[in-house]
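The structure's right below; bear with me while I get my questions together.
The other protein chains are all here in position, but one chain of the complex has been omitted.
Should a chain be cited, it is by its letter among A and B, assigned in written order, with residues numbered from 1 in that chain.
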Amino acid sequence: MTTYRTIIGLEVHVQLLTKTKLFCGCSTTFGLPPNSATCPVCCGLPGTLPVMSRRAFQLALQAAVALNCSIASFTKWDRKNYYYPDLPKNYQISQYDLPFSSEGSLEIETSAGTRRIGIIRAHLEEDAGKMLHDEYAAASDSLVDLNRTGTPLLEIVSKPEIETPEEAKAYIEELRLLLRELGVSDCEMQEGSLRCDANINLHVPLRGIRFQSCDEPGAITRLESYATNAAFIATPIIEVKNLNTIRGVERALKYEAERQAKELQDNLDAGVWHIDGSRTSVFRDYQVSPITRRKSDGTLGPVSKATAGWDERTGRTEIQRRKEEASDYRYLPEPDLLPVTVDEATLQRVRAQLGELPAAQRVRLQAQYALTANDAGVLSRQGRAFVAYFEAVVKPCGDAKEACNWTLNDLLSTLNERKLDISACPLPPENLGELIREIKATGLNKQRAREVYGRMLDGLTAKEAIDKLGFKVVADEGQLLDLVRRAIAANPKAVADFKKGKVKAADAIKGFVMRETKGMAKTEVVQELLMRELQNTPG
Amino acid sequence: MSLSADEVRLVADLARLELSDADVADMATQLSAIVDYINQLQRVNTDGVEPLAHALDLRDVFRDDVLGQSLSADAALANAPARKGDFYRVPPVFGE
Partner (left out) sequence: MTDLTATELLQKQAAGDLTAASITSAFLNRIRQYDPALRAFLHVEEAAALQHAEAIDAKRKAGQPLGKLAGLPIAVKDVLCTKGRRTTAGSKILQNFVPPYDAHVITRLKDADAILIGKTNMDEFAMGSSTENSAYQVTHNPWALDRTPGGSSGGSAAAVAASQTSLAIGTDTGGSIRQPAAFCGIVGMKPSYGRVSRFGLIAYGSSLDQIGPLAHDLRDAALLLEVIAGHDPRDSTCVNMPVPEYTKMLDQPIKPLTIGVPVEFLPSPSGSGAGGEGAGLDPEIETAIRAALNVYESLGATIKPISLPHSPYAIAVYYLVATAEASSNLARYDGVHFGQRAEKFAGLIDMVKKSRGAGFGTEVKRRIMLGTYALSSGYIDAYYLKALKVRRLIRQDFDRAFAECDVVIGPTAPTPAFKIGEKTADPLAMYLSDIYTISANLAGIPGISIPCGFTKAGLPIGLQILGAPFTEEKLLRVARMHERETDWHKRRPPLE
């Protein structure tokens, strides 16, 4: 059995949170009536010229710095020439050979731990408009809405260092968190303000070599007979488009990896594909050979890259076209825009303004509050304001674990139910901290504590709510001992069962005590007294 | 150096220009002559010379993120060769 390694590189486009488009003053608001947010500039009318948005460049710069990218001191814009009706100039203003940032990284948390995914580059470009196709009536015309044309986009290209669909999902989630925290983008996938394409292929070891990190099911079982002198083979790269949800990213890549494994085996078996061990390229620390096929002229040539669309409905990727040759975009320097320079002082200012980023925050939360990696991760994912709230809860009570539980469970549900942002939270964090302190001091049980919490949402402090509800925890051993003894006397059957070894039977006796105290008996004390008394009760 | 008819057709495809066979033949002759003339540039030593894309030394020109006036859909579509409602209408993109 041979296992394979999945090699994934993600190309993410995010819309920057500007009021206006990259090169003109039209609104970037989502969902406006068709062609109501355009002007001569973004319609590409003859004679119009672009002028770069300062805000867009600043946001892009912030994002790139947060992604640990090197920032170029000199950057320029280029025209990428291709014809499509959603691109009224028939060229896209983008960046080619001198992007403003390159060589960054993003740390992600997966079930296997922390991984650092390299970023090749991030660059600033303009978005295209939207096409409406009637897919069921191929003959009918397509419609074009240019509202989105010219919206600023940050394109972030990862290195092919993502190795599982789960990591791909984690990468997108982490990127979304980071960019939302910075206010760079709202990253709403369903509104298209975060869009993702994935390049994926498989590296399959031959001659008994195994990837240590690889634990995927090996769909490929009979490669030995095709082994030439190649050590590893690479399946043709597929660019999967149309990944509109985070779950879709994971599902599509999982499907596509398995499809490629099967396709490889089938095509080798059928003699359609061949392994060309004479060609190799270096990937990280090993050499891979391509898959070849016989071309129309009879010679063997590498199978070219192809594009596939992900169909969320069928859960399948559909190969759309094989690219026989690379598109010729005829890049040229954009003569209508001037280069932009970034000096060290600007960079320092940007760095200083970033604040604490999620990856660093997770490390700190674990160190400072002794939280688990999971708790730190979940907290961090709620955003900076939420983490600040959490920290303000810890302050008066000193119990980070409880603060974490209360904020992530009860508080988060309240916010979700009421569709509130943490900034509009009706409960001041100090009050929640006080509640935790009261619980610890008095031994108030969870059920009662939740009732208290409920009243606190109406503006009461923990103490006020407890008073109002008339909750007074009974912790007095004398008083409780008396109650426990009455409970034992009143439940002979339960006592008998307990003595026979049914430990659960003690709950019924405990229930009697709780009822008698209206739930206000301190649980730990009751438990301790009950066990002692039961021991002393003759069977 | 001369451009073949096939090369001319390839360039015409890239440029989305329909050319008749006669156009292609003319274009091949004329472009070949022009390219021959242009090839004199290869005589110039440009080692270490940076390309000059802008004659101006200007840098860092920006606009503020301030809303401007957009056109109404009707004004935007006034020059459209074909429209449907408030959309530009084009032949189907699928099936190409």
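Simple rule for what comes next: a residue touches a chain if its C-beta (ideal position, glycine included) is under 8 Å from a C-beta of that chain, and two chains touch if they have at least 3 such contacts.
Every value quoted in this text rests on a predicted model; they were computed, and no experiment measured them.
When the omitted chain is restored, the residue from A:Lys89, A:His123, A:Arg148 or A:Arg448 that touches it is A:Lys89. Along chain B, the points of touch with the absent chain fall at residues 3, 8, 11-12, 14-19, 23, 27, 30-31, 33-35, 37-38, 40-42, 44, 46, 49-56, 58, 61, 63, 71, 75-76, 78-82, 88, 90-93, 95-96.
Mapped onto chain A, the interface with the missing chain covers residues 40, 43-52, 79, 81, 83, 85, 88-91, 142, 144, 146, 326, 328, 330-332, 335-338.
By definition in this document, only the chains that are shown with their structure count from here on.
Inter-chain spacing, taken between the CA centroids of chain A and chain B, is 40 Å. Looking at the complex, you find that chain A touches chain B at residues 18-20, 24-27, 33-40, 43, 45, 51-57, 76, 83-85, 131-135, 138-146, 328, 330, 333, 335, 337-341.
Residues of chain B that touch chain A in their complex: 14, 16, 51, 53-54, 56, 58-73, 76-77, 79, 82, 84-95.
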